[in-house]
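Please read through the structure below; I'll follow up with questions.
All protein chains but one are shown at their positions in the complex.
Coming up: subunit A.
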Amino acid sequence: MNTQSFVSLQTPFEHEVAERLVEALQLEVTADEISPEAPLFGDGLGLDSIDALEIVLMIGRDYGVTLRSDDPNSREIFSSLRTLCAYVAAHRQPS
């Protein structure tokens, strides 16, 4: 099992979102092990489109960010932890 830590490559916000992903999806990796630029789906973290739905619910609940299925950028937004975080950071509601 590859347990390389990517924590030094993550920004503090990326690390926070990674922790919430691990919690929401019950992933069997730690937040440190999620490479910010690796694909979330398919070969990378191996998530599927039902996990994507969980992620959308999580960012809605925790950051007040909505993402609709007809958003033309959804494929890009879900491509990695980094792109997801960039989207959330740009759209989050001040709490």
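Here, contacts are C-beta pairs under 8 Å (C-beta built on N, C-alpha and C of every residue); 3 or more make two chains touch, one makes a residue touch a chain; residues count from 1.
In the analysis below, contacts and distances are computed from a predicted model.
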Record-based protein name (UniProt) of the chain missing from this complex, from "NADH-quinone oxidoreductase subunit M", "Acyltransferase", "(2Fe-2S)-binding protein" or "Xylose transport system permease protein XylH": "Acyltransferase"
Missing-partner contacts on subunit A, residue numbers: 26-28, 41, 48-50, 52-54, 56-57, 67-69, 71, 74-75, 78
